[in-house]
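Handing you this structure, nothing more for now.
Note that this complex is displayed minus one protein chain, with the remaining chains in position.
To keep things simple, chains are lettered A, B and C as they appear, and every chain counts its residues starting from 1.
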Amino acid sequence: MSENDNLTFLDDLGLGFAVDRLGPAKYPTPMRVGCLTGDDERILYHTDVAIVRRLLDEGCELPSFERAGPREQLFFNPIGLRAGIVTCGGLCPGINDVIRAIVLCLHYHYGVESVDGFRYGYEGLIPDYGHEPISLTPARVEMISDFGGTVLGTSRGNQDVGRMVDTLVTRGVSILFTIGGDGTLRGAGAIAAEIARRGLPIAVVGVPKTIDNDIAFIERSFGFITATAEAQRVIEGAHSEALAARNGIGLVKLMGRDSGFIAAYSALADSQVNFCLVPEVPFALESFLDALRDRLAARGHAVIVVAEGAGQELVGRTGARDASGNVKLGDIGLFLREAINGYFKELGTPINLKYIDPSYTIRSLPANTYDSAYGLLLGYNAVHAAMSGRTNMVVGYWNNEYTHVPIPLAVYRRKTINPQARLWNNVLLATGQRLASPA
Amino acid sequence: MSENDNLTFLDDLGLGFAVDRLGPAKYPTPMRVGCLTGDDERILYHTDVAIVRRLLDEGCELPSFERAGPREQLFFNPIGLRAGIVTCGGLCPGINDVIRAIVLCLHYHYGVESVDGFRYGYEGLIPDYGHEPISLTPARVEMISDFGGTVLGTSRGNQDVGRMVDTLVTRGVSILFTIGGDGTLRGAGAIAAEIARRGLPIAVVGVPKTIDNDIAFIERSFGFITATAEAQRVIEGAHSEALAARNGIGLVKLMGRDSGFIAAYSALADSQVNFCLVPEVPFALESFLDALRDRLAARGHAVIVVAEGAGQELVGRTGARDASGNVKLGDIGLFLREAINGYFKELGTPINLKYIDPSYTIRSLPANTYDSAYGLLLGYNAVHAAMSGRTNMVVGYWNNEYTHVPIPLAVYRRKTINPQARLWNNVLLATGQRLASPA
Amino acid sequence: MSENDNLTFLDDLGLGFAVDRLGPAKYPTPMRVGCLTGDDERILYHTDVAIVRRLLDEGCELPSFERAGPREQLFFNPIGLRAGIVTCGGLCPGINDVIRAIVLCLHYHYGVESVDGFRYGYEGLIPDYGHEPISLTPARVEMISDFGGTVLGTSRGNQDVGRMVDTLVTRGVSILFTIGGDGTLRGAGAIAAEIARRGLPIAVVGVPKTIDNDIAFIERSFGFITATAEAQRVIEGAHSEALAARNGIGLVKLMGRDSGFIAAYSALADSQVNFCLVPEVPFALESFLDALRDRLAARGHAVIVVAEGAGQELVGRTGARDASGNVKLGDIGLFLREAINGYFKELGTPINLKYIDPSYTIRSLPANTYDSAYGLLLGYNAVHAAMSGRTNMVVGYWNNEYTHVPIPLAVYRRKTINPQARLWNNVLLATGQRLASPA
Partner (left out) sequence: MSENDNLTFLDDLGLGFAVDRLGPAKYPTPMRVGCLTGDDERILYHTDVAIVRRLLDEGCELPSFERAGPREQLFFNPIGLRAGIVTCGGLCPGINDVIRAIVLCLHYHYGVESVDGFRYGYEGLIPDYGHEPISLTPARVEMISDFGGTVLGTSRGNQDVGRMVDTLVTRGVSILFTIGGDGTLRGAGAIAAEIARRGLPIAVVGVPKTIDNDIAFIERSFGFITATAEAQRVIEGAHSEALAARNGIGLVKLMGRDSGFIAAYSALADSQVNFCLVPEVPFALESFLDALRDRLAARGHAVIVVAEGAGQELVGRTGARDASGNVKLGDIGLFLREAINGYFKELGTPINLKYIDPSYTIRSLPANTYDSAYGLLLGYNAVHAAMSGRTNMVVGYWNNEYTHVPIPLAVYRRKTINPQARLWNNVLLATGQRLASPA
């Protein structure tokens, strides 16, 4: 619903857009539908005409993604093939949709009947944990998309790569689908590297999962629309609370460790938001508090949305890391609550602050219709890619086309809001906020 | 959806069920519909045949409520009449529905055209605050029931009773509708007493509001069904989180200061709940932790719902009070989170606890269909009662009939779950929990 | 949310409220919770004090229902017991909740492990159809309440009673739970009679299902609150359509063959309804059309809700019957659409009528929180009743207590809106409609 201006980096030009393959495809596809995708079909990375012209003028090649889709020739013989699926990291609406799509596509479109569902993330690939894989049949996955979470379970953190590859070999798994975020993809990349080192014919294909929508080179991650809708619902409650009290303030903390997309889109979708604070745009605390004071004086209430990663320079990150390797954040929500209460106490102005931290209630929802269909097609295209022998890649979405994105490219940087570009500009227009940067 | 067993107190027999009136009704109603309620229509308090028989055998009168409804004769002449509405205390789904119903009923059914909407609770009746009342017309309230909160604003705490009555006199307000909970009703009772002391022809009629459903002599308060539905939604998220992790625990803190109805009904509506902790049923911490350990060992995940007022003997109440006069509660949610984490750390069992505190998101919702219709009829009946000259009362609902409840009766005690009776028994059946009482 | 005034019939006094039993209960309950219900506990039928006084004065016994709940002694030995469940007639939100509750209660509370799920209604009890029963285990039913419909399937119409009893005997089924409406209950009554004739120790216990809320002696049927909420949603759409056009008319046809409860409650919950037409209150077509004309002249738009059984004297019932034995209705929705269009064409007034018939979309929904909890407790209480040896009865709900209702009483009459009483009066107040009766 908004622009990708934040996504187009001129300095990414040197990166590789080429996708690894296990080897030549030699089996004809058993799929009986007509529209197949050619191996040379590609989607432009840039759509800004000025950029394209400059690249052409400079004799550069136009960067582009390989288009996803079913291929005429497969690398794997579907008969007797075994695939595996693993889900890692935090919950996100739509994981079950992706699992379901992979299983149904393997079964009905390719005739692959054996799918291992590894349990509790990468732990499921290490026998010591004793997590027996689930056999994923169409009957087992038929109704799972009505539920949030993941039927496979999940965990954070990586495991020994060699032993995970051993497990694939032992169980005869030829394709591993990994559904997870940045850390998971790095793990998948390591698994693919180890497979390559051993010269094994095993494909590793990821479906990128991030509720923060912060995976680069992918327009929008599944579950994001669902999460934004629920965030808006919470903000509406905060607005009702703010309106109902003299100098009422609704303060909502949302997800967004490094990227404030949920906060930003929520602010657009619910134009009751007066202040939207995101990690990408540092703000001076005094400027914020003064602006809040002015807003209360003018309108008698205010709604503030803050992404969890915003204002970390104020709360003092400790630098500690969690099991996924993410830096532990200081709690900006509680910090702001104290700061606001203190500020107005000093001013002698009674306020009425309601602090809301919806936390896990957003990410544990089932996918809405949009994300459900999106998860279906991400899952389908992951299967098409793997069957054709692609590996060390994730399925992406770019300029409304499903694409193949090499894992090194996907983890090269995080996608963040560009404070100079259109999305953030529209947030400023919608909220009316004007905050000074930190000194 | 469950039984009222908790509501029938034999020792309440001595209480007065008679409703105060300002004086004889002498104006014929302008209402043009046919079904009027006689002043002698009453609804039995008890429906248990054994109790009724015993009372009859002992020669006692059967306690009963006056039935609410439109009367043939009014105390007030609607022509030129002015009414006022005030909303106090915390938010609750449906306040706007009640406001709307009162305004529409006054306007369309009785021809009363002047309705003052006092702002920010009882503050709105004290001129010093400078809150000018809103003129509540049908056009102003037409669409407000689509929004949560209260269009009038609210505040906690009482104000000087004499000055509030002065305001009513000065503005020519003949009926004051108060929408609020226990504290508000006590305030309304004080206003009614002062009015009586001065011999003024002003009616004070309340619509009881409590998201905890804890007002005695009233089956179910408006907004409760909406709140329970949202609580269930949150619990479903906690269940998804718990299922998705090894030894996953979803811990949800819900409203319920003294009465655990929301927690109890949520446990019935979402039978994924394994432990339901309420203020009325103290539990031994060790017993709870051991049972949680057994549950994890057996099933690998658990869902816990705790009402905010549960286990206060564990967290140590300080005895401090908030602006509404409520005792400040210790935070049982955070306490349990620490206790559970500590217990399993000591056991050496890794767990994965997700703590969810939906807080204001529940009470700030708009009313669902059920509560919207309920709020409409509570509002209508409040108007009927006031126009007939009833005062110092609230509109209740008992055995599926709208009733008149004297304020002293309504505030005489809080309604709580009876641990020996059917509602709690069904919670025990639905959760399967068996916890020891504190030593 | 409204009153039961329509439910209290003085002329029902002669009916029998006594429930059949298979024989003396002799097995101690294995249930480990504390609150058991005594066999002599009863709930008053009337709560109107005047009626109760008159009955007492006349020396009549006060009619009352047996209270439902777990008994100390069981008729059946749970060990090795086999039960069966059958669902019949049209869909209704919550059927799966009831199935789930029965299975879980039998399994966890009584230790009954064998439950046959008969398929496609009473057909499932006739071997010729070849519908093999489903084995209903806790794992099978765990998540079914998230889905609408019935996992057992359903059908209309009765089957040969003797052969159905033969099936119960052959399969060793000692308890048959029937979830269905009027026709189903009559069928269940016939089965119970045949069982009695043969002197078999088989219990037949029903859970009444009717989306029209028209089963007598039961306050509210499960699914009704869900259905009303969805009806309101549809009406809101009709209101948006009506508002958006010059002389816009939104005409919504809702369920309600003989009883207009859904239409009436929807009108209360969505006070945008200007005309509510129900089977119980005949209206003169001209009066309605003239009133509609006046409404359009005054406000420029109108919303009409019509129950499918309304105005049958206008459309001319043919007297034909469907497979369930219900009289086929004339289509009042299409009739009104034509009549309204014709009337305004003749007047030369251009109108813009939008006709909406949500039909199956309402009854096929999953139960909302309220109905889910209600379905749970109906199911529990059906099991308690059956285990104690009650038979030829349904579980009811009356004055907020779960009750036992003999099948002959439940099918004695349909529950309908009393046009002279409070519910309808409130609909008239909420809509403002005043229509003449037919000449």
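Basically, contacts are C-beta pairs under 8 Å (C-beta built on N, C-alpha and C of every residue); 3 or more make two chains touch, one makes a residue touch a chain.
Values in this document were obtained by computation on a predicted structure and should not be read as measured data.
Asks: Taking the full complex into account, find the residue in A:102, A:291 or A:430 that is in contact with the omitted chain.
Replies: Considering the complete complex, A:430 is the one touching the chain left out.
Asks: Using the touch definition from the top, which of C:207, C:365 or C:386 touches the missing chain?
Replies: Per the contact definition at the top, the residue touching the missing chain is C:365.
Asks: For chain B, which positions touch the chain that isn't shown here?
Replies: Missing-chain contacts on chain B: residues 143, 146-147.
Asks: Can you list where chain A touches the absent chain?
Replies: For chain A, the residues touching the absent chain are 1-5, 31-35, 37, 40-44, 46-50, 52, 56, 62, 64, 69-70, 100, 104-105, 108-109, 219, 225, 228-229, 232, 265-266, 268-271, 368-374, 376-377, 380, 399-402, 420-422, 424-426, 428-430, 432, 434.
Asks: Take the complete complex as the reference. Which residues in chain C touch the chain that isn't displayed?
Replies: Output for chain C: 91, 120, 123, 131, 147-151, 153-155, 233-234, 236-238, 240-241, 243-246, 248, 250, 354-361, 364-365.
Basically, only the chains that are shown with their structure count from here on.
Asks: Just give me the whole-number Å value for how far the CA centre of chain B lies from that of chain C.
Replies: 29
Asks: If you average the CA atoms of chain A and of chain C, how many Å lie between those two points?
Replies: 46
Asks: Please compute the C-alpha centroid of chain A, do the same for chain B, then give the distance between them in whole Å.
Replies: One centre to the other, that is 42 Å.
Asks: Could you list the positions in chain B whose residues touch two or more of the other chains?
Replies: In chain B, no residue touches two or more other chains.
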